[in-house]
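Here the complex is missing a single protein chain, while all its other protein chains stay put.
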């Protein structure tokens, strides 16, 4: 296959490999051939770096992300973080490493160390209450050139919709909606996870529960007891070793064919404080749904009994209450997924998020150019055959950001004055000590 | 009737029937019996009327709802509506009638006419650009008393979480998270739908695609052509008569047993302007997910290929582009659900929302009282055996509110200056004339 | 003066007296006479009631106002109020009475009792944490008709700018920007004041410090000790009896001539918690400036040394720190007005707000009609000869709303974890007990 005769497409969660010199987009526009493949090693001109709008999440604990795959770097600003929290780069680096490309054979081979740097908001190891600026330089600047994107719209990518929205050549169109933008989310989420753990012993854990047709049956993973170590014990991030192996095999099967697959990430929250969320538009499940569905490649969200719950009758579905041995009101079942009437009830919050198969594939696809001519396109180079293993820390981050934001909202409203201990319990559970010890 | 031996529970989407005199909660607290049923006809004291927080949705086109089942009424304030739009109560009444209780045997028998009144923001038949205040009085004040809620937490309702959050007796706990709150959403959504139609010929249509185990197969309803009339041709709001009959039978089956079922509402948007949404946190699908999941009783959200898409490979899933006979860029398939990279691409937007079976059922359930004693509870009286037929206009409303808000955002940013007609098209499609004619 | 030959104008802080039958605006438009006066007693058609946009203030403690002079009533929704605060209508009525028209000879003679009603958010005398809905019916529906406003723009009113903005007949143009809209602010402010007092012993007190050319010299009122009783000891709300008399005389002087005057309201905050505000765009003084300047008729805002401070040198202006006998860091002078770097420092916050002379005057003025014809206009009937006595509770309300919002922000961020008692002090000062005792 001639590398000069087929357009190269950027991968979903990384960047394509680049081989040859760049062509001007004017030149490319004149080509009338129906199938071109082009490779480059030129450096992206600085002026072509593009961020994108709608970049802030949260009200009290606010995160703004910036940057994309092919600028100098990516990162975030965390505004509103409580002061006096012990924090350093190492608190973020663990999750960034779980997110980074090149971590295993089933992720994109793009090499990024994703080493983060906190440049403000932390002084002498403690947060100062002022914005925390986190920066992760892009190191794998292998000279990808997006000129081909000036020409052909990659199927199921954002190239076309960017043009439709903004009316300008956003040649890095995918830049902001690419997975590289999530570096900032993961860094901020790590801070939120740390504070939630310190404050209330809250744990946010996600894992892969489906890859293509390999579906982990419910109950195999015990939500009360499974651990981060189990998640991290294999490259696909499924806590069950047997199913992990099947999932890896499923990814390998498409990887060698240049194809891709999707899957499902399950996330649970243990020890979530009761009372988070609110009754109408800002229900906790609504906030979680928005958070999850703002991740790239998501197609669906469900919590508690989810879509399957629609097959039950009310008498089968309702969660009966009881009082446990510590005098605490609990539910015997948890089809509510830890949330009732938009508000957390102290049971385990659980949710599932569907991710589509990676759009970038190493197979010929029909498409059109920016000037509406039909063409063919083959993406070559580096892309994730399946995004879900790397999506695990992204999901944890978004869930933690929602909880942290709601915790602060709840604290400022319902805990400003002494609580009614007949009905409420302290937001901070005694696990604080244990959590602190483990820092 | 053993009205003194079982606690009566409020229905999910309405109120229970009330038969006898009220008991003080103090009195009830002293009861040690494990199963009580109580009925009332006393009038709710005014001071017990409760609204709830997080009551505003949208940025440019902003809706704030107020009121609940048992106050003087419910409604909304629409802030930021464009001026000079022809508008009257009749524009809202149609959807309010689709939402109201008592409309058929498969909805709660609670009787509400739900007659709306616009009291500001419209002058001489035109919107003025200032807040539109819509009020719907509650007429079915049959004297339901919530004293029993002071005593027992209804399973899978918001009673317990309200106490956990606020630490006060919100005896109408369910009030704000009940379906009656959605009156304001439906009224506001009707305005949004009207403007979207006027502006761009955009149509938002929802229908029931599943009731319990009756699943409408994909493709039976043609998304390009089915009409509102078909949706409204039967009481369950499924455009296919054959499946509608099966769904109604499924609801009847549980209704007579005092049980309940859930289901799925599908919603599509035709002629959505291209370019709505944004690339990062405020992706169009994320906004839609939040909007949908803020409706009561929702358990899941998916768009495009959804959870089923996870079973496809990338080469099967991607939507190839082509240029149609009008020189317009289209996709051959629509697994993207009309949204790519967070931005609408002009194809039909489609989404599916799971609703759980109604929590209020006429069967004995175990639960606990506010002071943590175990008890039993039987909900008697009026409730919806299945919420999905009435959820149809609610879903349309929330989707329309998102689109209207995003339309205004897009207009103020990307259309402030003349567009780039090589890449963009006018937000307002020529259908405007036709739409206007039909007003 | 012939009552049929001059247009009647609505007063700034009330409504004009109405004498005769209404005329259609079409009819009026045909009049070519250059000076007309019209009076009415017809009832305002319901469809002409208009609210206006931008109706929400605050982030954590959020107030939305609704209604205007000539609808059924006015009021507000308070969203995000902490639960379990003792609250009843009487907590608001005191300030509403200070604001209401007809309270003395120097205010508009329009008669409104302004009796408020809480219809949600309070249960058994305690706030529930859910929205507090406050409604004040309009009782003085003396049949003012705004048809003349269809014809002539009142000088220095909002009639013309409403047309320019919205392009529709907002015949009650002044409705939302009139002082009647402030009923909702004053009611909400009373709640904020109560909570601030309960929480931290914080007091917000405003008074009239200038009327026309009568200027109360600085230092006459002792900001450390003057009381609400002193403010309320006279109808102009100046704590110094001698200057109060002069101010009343100044108002009487213009009142009898059908003219009007303006003045200045000074507001101070005692026992404001330290640490409220933030360093950049949301400085405490910036929030206070917006709050104050959103009141009708305001022309200027200053705090601390204000405009006069520009005449000092730095060495004269700086506030030196010292440690007082309780080991508390204080400043010897307070040219900073209790705010440094955007953040409260615990000293008395002080600010001054300029109010222009009432626009509605009983004198002939030149103006133009909506169709751009020149005409003359005489406002007859009821208006305030000077707005500042009634502005006093409005100013207190807006200042209290800012502080309450910032208190909740500060609590959720900087007080989520235990404070650093070397540098910080508890937000809640021991005065809580005393304040509670006085409830």
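Letters A, B and C name the chains as they come in the text, with residue numbers starting at 1 for each one.
As a working rule, contacts are C-beta pairs under 8 Å (C-beta built on N, C-alpha and C of every residue); 3 or more make two chains touch, one makes a residue touch a chain.
Quick caveat: nothing in here was measured; it's all calculated off a predicted structure.
Residue C:156 is the one among C:103, C:156 or C:271 that touches the chain missing from this view. If you put the hidden chain back, the residue from A:57, A:153, A:166 or A:355 that touches it is A:166.
The residue touching the chain not shown here, chosen from C:61, C:135, C:166 or C:243, is C:166. For chain A, the residues touching the absent chain in the complete assembly are 46-56, 64, 66-68, 71-72, 77, 79-80, 83-84, 119-133, 165-171, 176.
Hidden from this view is one chain, which touches chain B at 59-60, 80-85, 129-130, 198-199, 279, 407-409, 411-414, 416-417, 420. Mapped onto chain C, the interface with the missing chain covers residues 52-57, 65, 153, 155-158, 160-168, 173-174, 176-177, 181, 210, 212-213, 254, 259-264, 274-283, 285-294, 296, 298-307, 309-323, 327, 329, 331-332, 335-337, 339-346, 354-361, 363, 365-368, 370-374, 410, 413-414, 419-420, 422-425.
Quick note on the criterion: only the chains that are shown with their structure count from here on.
Centroids of chain B and chain C (each the mean of its C-alpha atoms) stand 38 Å apart. Work out the mean CA point of chain A and of chain C, and you get 47 Å between them. Chain centres here are Cα averages; for chain A and chain B they lie 28 Å apart. Each of residues 52-56, 165-168, 176 in chain B touches at least two other chains.
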